[in-house]
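Encoded as C-alpha cells, the structure appears first; notes follow it.
Only one protein chain is missing; all other protein chains are in place.
We just call them A and B in the order they show up, numbering each chain from 1.
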Amino acid sequence: MKRRGQGIVTLITDFGPLGEYVGAMKGAILKVNPRCQVVDVTHQTEPQDVLQASFILKNTYPYYPAGTIHVVVVDPGVGSSRRPIILEKEEHIFVGPDNGVFTFVLSGKGKTEGYEITRREFFLAPLSDTFHGRDLFAPVAGYLSLGMEPDQFGPPAGDFLQAQLPRPQVRGKKLVGRILFSDSFGNLITNISRKEYGWLVEGRSMQIKGKGWRIDRLHRTYSQGKPGQPMALFGSAGLLELSINRGNAKRTLGLKPGDLLTVSLL
Amino acid sequence: MKRRGQGIVTLITDFGPLGEYVGAMKGAILKVNPRCQVVDVTHQTEPQDVLQASFILKNTYPYYPAGTIHVVVVDPGVGSSRRPIILEKEEHIFVGPDNGVFTFVLSGKGKTEGYEITRREFFLAPLSDTFHGRDLFAPVAGYLSLGMEPDQFGPPAGDFLQAQLPRPQVRGKKLVGRILFSDSFGNLITNISRKEYGWLVEGRSMQIKGKGWRIDRLHRTYSQGKPGQPMALFGSAGLLELSINRGNAKRTLGLKPGDLLTVSLL
Partner (left out) sequence: MKRRGQGIVTLITDFGPLGEYVGAMKGAILKVNPRCQVVDVTHQTEPQDVLQASFILKNTYPYYPAGTIHVVVVDPGVGSSRRPIILEKEEHIFVGPDNGVFTFVLSGKGKTEGYEITRREFFLAPLSDTFHGRDLFAPVAGYLSLGMEPDQFGPPAGDFLQAQLPRPQVRGKKLVGRILFSDSFGNLITNISRKEYGWLVEGRSMQIKGKGWRIDRLHRTYSQGKPGQPMALFGSAGLLELSINRGNAKRTLGLKPGDLLTVSLL
C-alpha cells in the first residue's frame, strides 16, 4: 500500500460532546504520531448502537483517501472477551471492537483481511478495563498511521460479528420497511434501498400514509417539496427517507427510529 | 496570491452533530488534498438559516490566515437551480451556494470577485441531488486548497443573492432593534451595532425594560454585572447583547431570536 502513512485517522464514537473521552483518545493517537491528522466524523451515535455506527462508517469511509485509518469505538463490551480487531479492505484500514461496528465493511463487495490485536506492547500501560478507545485502539491507530502493517499487531482472524440488519419485507402489494435513523434536520431514513424500491414499486402508483398525511410520489430534491408537507425521496446514502422541506419530519409526523413504514402499491 | 495552498479549509454547516454528513464531506475534501487541515467552525447553525450562517462567517473569516478556503453549506435549495459559487475577497476564498450565506462578504467593504462553479469534472460522480456539500463543494474546496484558482471552476458571475438583514429602527426617542441570535451561554445578541447605538444614545440616559427588569446603563464586561441581574454590553462581534453574569439571559428573561428590543432615551 504505497499511500499508507499519509496519516489521516477518522473517529466514530458514542462518547458524546461532554467530558474527556474524545480528547484523551485523540491525545493517545497524537502521542504516537504527532503529525497525523485526527478527523472527527461523529461522537454522537446513539449510545451503544453498533448498527448505527456501522452505517455511518459505510457512508463515510469510501469518501476518504486510500490509506486512511478509520477508528470506530462504540464498545459496550469493553473489558469483556470481545476481540479488538483490524480490518483491511480497498486500501482502507479499520480499527475497533469485533461487535458488529464493521458489519457493512464485511458484508459489502470486495475482500477483507482481518487481524486480532493481541500484542500488548502497543497498548498504554496499565490497560484500563473501561476505556480501550484511549488505551488500545488509539495507540494502534497511531502506529498504523505511521505506516505499520496490520499483521504486526496480532494474528490473522476471521468470523467477525455482523449486526442483524432489518430488511424490508414484501407483503402482498406492500413493501414494509423500517425507520433506521433520523438526522439533525429531522429527516427519517428507512432501510429501503433504491434497488429494493425499484424491484417492487418503480413505474407503478404508490402511496405512503400516516395520520393526516399521504405521499403518492417521490421527489428528487428537498426543495421540490411543498413547505410544511411530508415528502419522500432517496437521500444521499441511497435510502428512502421521509422529509419536510423547511420543516422537521420527525417532529411533525411523530415517527421515530424503529417505527414501520409501508409503501403500498395501488 | 502567494499564500494560497497552505491548505486550511473551514466548515460552517447546519448538518448537526448526528450522522454521516460532516464526516463524508470532510472525506471528500481530504481525498483531493490529504495534506490540508479541515477546521470545524460550527455544524449547528439553525437548520436552513442562511442569515445566521452569514453572520458566523462574517465573525470568523477575518481571523484566519490569507489563503484560507471557507466552505459554507447551509443549502435548503440543494439540487434546485441555485448556483454553486466561489467568491474571492481580501485573499480569502469562499465556497458555497448562492443563497445568501455570503451576505456579509458581499456587503462589507472591499472588492469581491465571483465565479459560478460549472465544471463538472471536479464533482463526485454521480452528483447526488441532495448532498452537494459532499459531492460538489467539498472536492472544489480540496482543489482550491491545492492552489487552483477560482476561475478554473467556471465563468465569472455576479448579482449574488444577499439575505435581508433586519435593521434597527429609530422611532421618536426609541431605538428598536431585534434579537438575532442566542449563544450557548444564553446571551441574546441584537442587530444594534456600536455605531448605530452611538449615533442615538451615546452620552444620554437610556433604559431597556422587560417584565420585572430594567437596565439603565451599559457594562463593559460580563463580570461587571451583578450575578443574576440582566445587563447589556457590546459583545465580541460589536453588537449590543443582553446577558446575565453567571446566568442565562435567554432562559431567565424569556426572550428569543426574533423578539424586539427597545432602547428608550429618557
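Please note the rule applied: contacts are C-beta pairs under 8 Å (C-beta built on N, C-alpha and C of every residue); 3 or more make two chains touch, one makes a residue touch a chain.
Fair warning: this is a prediction, and the values are worked out from it, not measured in the lab.
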Absent-chain interface as seen on chain B, which is shown: 6, 8, 10, 12, 17, 37, 39-44, 55-56, 59-65, 68, 181-185, 220-224, 233-237, 245-246, 248
Residues of chain A in contact with the chain not shown: 14-28, 30-31, 34-35, 37-38, 40, 44, 47-48, 76-80, 128-131, 134-135
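Assume only the chains that are shown with their structure count from here on.
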Chain A and chain B: spacing of chain centres that average the CA atoms, whole Å: 30
